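Right, one structure below, let's go through it.
Complex shown without one protein chain; remaining protein chains in place.
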Amino acid sequence: MKYTPNSPAIVEDMLRSAGFNSLDELFSDVPEAIRLDRKLKLGPGRSEIELTRELKGLAAKNLNTEDYPCFLGAGAYDHYIPAAIDQLLLRSEFYTAYTPYQAEINQGILQSIFEYQSMICMLTGMDVANASMYDGGSALAEACVLACANSKGKKVLLPDTVHPEYQQILQTYAISGKMEIVIVPSTAGVCDLEKMISLIDEDTACVVIQQPNFFGHLEEVEKLADAVHRNKGFLVMAVDPISLAILKPPADVGADIVVGEGQALGNSLSFGGPYLGFFAATKKFLRRLPGRIVGQTTDTEGRRAFVLTLQAREQHIRREKANSNICSNQALNALAATMYLTLIGSTGLQAIAVRCHQLAVYAARELEKAGLKLKYKAPFFREFAVLLDDPARANRRLLENGIIGGYELEDAMLLAFTEKRTGAEIDQLVAVLGGEA
Amino acid sequence: MEVPKDLLYTTEHEWIRVEGEQVYLGITDYAQDQLGDIVFVELPELETEVITGDAIAVVESVKAVSSVYSPVSGTVVESNIELEDLPELLNEEPYSNHIAVINISDPDELEDLMSPADYEAFCAEQE
Partner (left out) sequence: MSKLIFEKNLKGSNSFTLPPADIPEVDITSSIPASFLRETAPALPDISEVEAVRHFVDLSHRAYGVDNGFYPLGSCTMKYSPKINEWAARLPGFTSIHPYQSVETVQGAMELLYNMQNMLAEITGMDAVTLQPAAGAHGEMTGVMIIKAYHQGRNDQGRTKMMVPDSAHGTNPATANVVGYDVVEVKSNRRGLVDLEDLKSKMSPEIAGLMLTNPNTLGLFEEEIQDIAAVVHDGGGLLYYDGANLNAVMGISRPGDMGFDVVHLNLHKTFSTPHGGGGPGSGPVGVKSYLADYLPVPMVDKKDDKYIFVYDRPLSIGKVKNFYGNFGVIVKAYAYILALGAEGIKDAAQQAVLNANYLRQHLKKDYHIPFDRLCKHEFVATAKRQVDENGVITLDIAKRLTDYGFHPPTVYFPLIVKEALMIEPTETETRERLDDFLQAMASIAEEARNHPEIVTNAPHNAVITRVDEVTAARKPVVKWEDDS
């Protein structure tokens, strides 16, 4: 396939009209020594029919969650996506547009982002939200960068109940030398409050807490918030947006910056991306947030209008003084999230959150009845770990029985539940895992 | 472009008015014109110890951002909090609205600043 539409005759005409004799002449400014004197080793171009064969073939080699019930979570969740979302996302005015720099011809995209920001504020209770980040992990890293840039200290404290990949991403971002990451061992699957509070000092820029945490359990946040605020640091929370339908909004427990993985809101699993990170904060950070922000204003005739605003924060203006370099974000994924929250609504989101929790509670009880033990006892939302001698073997057996099992920990399996799961599927899961007890 | 005769200037387009041991610091007409509509001013915290050349404030317009550098060493004794709500004052009357007041520790540093005539010549070069 080629997507270059001009015929050879037209190309000839254009060359002459532009003052050139050949296509090669267009590259006369590229020194001979660095010109590629051979064809790229990519093979010949494919027709659409060949492409469909080849890609279908690759896709068919993957077991997918449409065919196999999936109990994996750990940061990406197999939620139902209303059919309307994909149809709407295929409106190519949305998906083939660039960032809406020209406000007058992109009011639709700008308004959708404004609506997205508003919904993220509704869920988290925070004052402001940006137009999205890459994903949950990188959003958390940027939240800590923001905290450090607005604090005298540079210590970032977090319990090891934060997602291990988030921990790793934070460590990677710390190569800047502007953050010092301190990971604090947890007890019984939740943050060790006493130890954590004892480590907070005036060099602490922020404390990070994930709610629910990586193991699915609920963390006591308020005391941490008080302690870090007393030392003029910030509380950064990473949250599961589905849980916010029933759990206290982060603003109510003292969070200063709230981030999270937004995939669960209407975005497919897609082997890990593209997802979206959401990013919200208190008013204090409005002019410091990373990324794009849409604001409401008026046009010259006084009509309501939307526009990219507070751009003096961003890299294209602030250049070497910018604390974040983000430009492209995950706008289309944020649009999917906006559509999801619109189509599901408050009652729908609550029903989903409650169902996820009830399924998890049911599974926990049935596993215990089958003689298995949960790794930790703390209250959980929709995910928990069950102790197993050989989680990898258990997963292989599940797969033989047509089930995609959970996330393998050293001595346990982390199981996640979405509204797509049923009691019958859980009974099957328990039957297989029960044999492992 | 207005360049009042009773002030001193810097190459960063700041004006300085000396009152005893204190200096009032603001941005010049030229600076506000180059920035365009100013939308936000980040003011220095009180009691901040500064040395010459420290960035002590940030002025943001819609399409640009500019640091304000301290022309002297000393201590910030006042920030013009009126600018928090009315940043446009820097556009409207740049010389009547200071950003900060600094208590100077070394009056000799004032000798490095530009006279109105020098500053006018400097701006002409920038064009």
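Each chain carries a letter (A and B) given by its place in the written order, and its residues are counted from 1.
Here is the rule we go by: a contact is a pair of C-beta atoms (placed from the backbone, for glycine too) under 8 Å apart; a residue touches a chain by one contact, two chains touch by 3 or more.
Here the structure is a predicted model, which means the values were calculated and not measured.
Checked against the hidden chain, the listed residues A:L158, A:I344 or A:A385 yield one contact partner: A:I344.
Panel shows chain B; residues 37, 39-40, 60, 62-63, 87-88 of it touch the chain omitted from the view.
Note that only the chains that are shown with their structure count from here on.
Chain A and chain B have Cα centroids separated by 43 Å.
By the touch rule above, chain A contacts chain B in their complex via residues 287, 311-312, 317-318, 321.
Put simply, chain B touches chain A in their complex at residues 39-40, 42, 60-65, 67.
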